[in-house]
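Only one protein chain is missing; all other protein chains are in place.
Coming up: subunit A.
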Amino acid sequence: MLSLYTLLVFIFLLGPLVIISITSFEPGTVLKFPPEGFSLKWYKNIFEVSAFMETFRTSIVISLLGNLLALLLGVPAAYALSRYRFHGRDTLNAVFLSPVLIPGIVLGFTLLRYLIVVYNLPIVAGLLIGHTVIMLPFIIRVIASSLENFDFAVEEAAQSLGATRVYTFFKVVLPNIRSGILAAILIAFLESFNNVDISVFMTGPGISTLPIQMLTYVQNYFDPTIAAISVILMVLTAALMFIIERLMGFAYFTKR
């Protein structure tokens, strides 16, 4: 009985993904299920619509640059939050994690209101800042959780052997949280690359990210191109999740 229930939930969750995957091979110009044949035509179309390729490139660049910025801010922050007991530590913890708690729409609108409207930042800069902000909490959380397993006496051991604090950080601390950092990068990348709610406010004439471009596309066309892109993104996401799972353990996805 229970297993039947589980099966239903499973179908409910995975069903749409399966249907999308199947319909992406539709040879006709209208998305339908079941498809009337098998064709890779719409996959080819992705590469022929220049807007997809451009926004894909923008998405990649923004995600990678934002990732770098978030790492530069997040690694020291995670380190300080794990290493030291200080006044306001809990408050800071809450502040760093707040973007996870605040609805993306609110954050996106706020960023638009201030970065773009008040400070007149170029769209790319606004987009980059927005994405850095959404990646930061993930970076901090994943790295802090991998620092939790790090015995800081090891750091002191290095210093007693003659290492400076900086040398110790790079040669002892970083190598021990390498997999955590890699996982943080991948998780943050997924978070940023798939983001809609912030990007939708921060894109403008001539500059857009792939998910926003997809939204725009479905408003105008109903061919299976979007299904084809979705399949590609799903495969990519699954591959990254697999790597993250290898690095951090499955538990990461189940705790929030």
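What we mean here is this: contacts are C-beta pairs under 8 Å (C-beta built on N, C-alpha and C of every residue); 3 or more make two chains touch, one makes a residue touch a chain; residues count from 1.
Just so we're on the same page, contacts and distances are computed from a predicted model.
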Exercise for review: Just go with whichever of "Ferredoxin family protein", "ATP-binding cassette domain-containing protein", "Polysulfide reductase" or "Branched-chain amino acid transporter permease subunit LivH" UniProt uses as the name of the absent chain.
Suggested key: "ATP-binding cassette domain-containing protein"
Check your understanding: Considering the whole complex, which of A:163, A:182 or A:207 touches the chain not shown?
Key -> A:163
**Study point:** Identified contact with the non-displayed chain, of A:172, A:196, A:215 or A:240
**Key:** A:172
Review point. If you put the missing chain back, which residues of subunit A would it touch?
Key: 151, 153-154, 156-164, 167, 172, 175-176
